[in-house]
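Dumping the structure here so I can ask a few things about it.
Of the protein chains in this complex, one is absent; all others appear in place.
We call the chains A, B and C, going by the order they appear; numbering starts again at 1 in every chain.
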Amino acid sequence: MLYLILVIVLTAILTFYRVIKGPSLPDRLVAMNCIGVMFLLVLVLLSFYFERKIFIDVALVYGVFLFINVLIMAKYLRKPWKGGVGD
Amino acid sequence: MIDILFYLLLLFLIITAFFMVFTKDLSNSVITLPLFGAILVIIFVILQAPGVALAAAIMTVGLTTAFFVITINKTEY
Amino acid sequence: MIDFILSIRQLFVFIFFITGIYFLLSTAVGLIRFPNLYTRLHAGSKCLMAGGISVFMGCIVLEGISFVSLKLIVIMIFLSITNPVTIHVIASFDNNYNLIPKTYTKEDFEK
Partner (left out) sequence: MRKKLLTFILTLALWFVFAGHVSIQVFFLGTIISSFISLMMAENLFRLIQLKDGTKDFPKKTYDIFMVIIAFIYDVFLSAVKVSRHAFEIKPSFSPRIVRIKTSLKNSNSIATLASFITFTQGSLALDFDHINNQYVIHWIDVHSDDEEERKIARIRKHLNLIAKIVD
């Protein structure tokens, strides 16, 4: 079980390369979403490793707020249209 | 064995913190902020503190990032 | 008989975790190596969801039937609903693919 968590954290460090060297903003956003879901899996697996059921609630709350985060970033960080008609 | 995971997470925390401080663009720094919060949540879970982890998940991942993003939108663009 | 059922369960958990590791690694390698934004979106949607679903299925098989597995199923359904929404929102981040929405006429762009 612990080797699985180690491999997933190493995978997240590999994915962080795309956040550092992304040409544009959506690339960094996709990489951020992937690292967030990997950390959610780490939280669920740590709950099974320590055998305490309350840690799953942490994972649930974290998943909800990760989804809201990506939506807020995609709405407010986008540049307006060239015609200036943007919502 | 759990120590290796703990030190790996601390290394990742330092990398994200340095990247947040030393980038030129401000929106890149905001994108890295929830990752910093997520690593902090995992460290709290390893230290057996679920209440602090819940509060950190709501504060750092949720609210602080939303406030920063809306502030950047109202100043830059 | 009980040992046989236990060994079958261990085998299924092992298979699910190995496939999860494979898909998550392919997500990381794909995000590093792919040349374009939209191809990176392919790696970020499909491989990530396959890895997540297989790790969750391994946890459910390991736990058995209880309230914890029900909670895991709720998280899994929530993740599989919201990930296409996320990918679609990021894909429409900058409209670089020569698509002009029909609601804006050509005179609006001339202004």
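Here, a contact is a pair of C-beta atoms (placed from the backbone, for glycine too) under 8 Å apart; a residue touches a chain by one contact, two chains touch by 3 or more.
All values derive from a computational prediction rather than experimental measurement.
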item	value
Absent chain, residues of chain C that touch it	22-23, 26, 29-30, 33-36, 38-39, 41-43, 45-47, 49-51, 53-54, 67-68, 70-71, 74, 80-81, 84-85, 87-88, 91-92, 97, 99, 101-103
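Everything below uses one rule, namely that only the chains that are shown with their structure count from here on.
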item	value
Mean-CA-position distance for chain C and chain A (Å)	12
Gap in Å, rounded to a whole number, between the CA centres of chain C and chain B	22
Multi-partner residues of chain C (at least 2 other chains)	none
Set of chain B residues in contact with two or more other chains	none
Chain B partner contacts - residues on chain A that touch it in the complex	2, 5-6, 9-10, 12-13, 16, 19-20, 25, 28-29, 32, 35-36, 39, 42-43, 46, 50, 52, 54-55, 57-58, 61-62, 65-66, 68-69, 72-73, 76-77, 79-80
Residue ranges of chain C in contact with chain A within the complex	17, 20-21, 24-25, 27-29, 31-32, 37, 40-41, 44, 48, 51-52, 55-56, 59, 62-63, 68, 71-72, 74-75, 78-79, 82-83, 85-87, 89-91, 93-94, 104, 108-109, 111
Complex contact set, residues of chain B against chain A	1-2, 4-5, 8-9, 12, 15-16, 19, 27-28, 30-32, 34-35, 38-39, 41-42, 45-46, 48, 50, 53-54, 57-58, 61-62, 65-66, 69-70, 72-73, 77
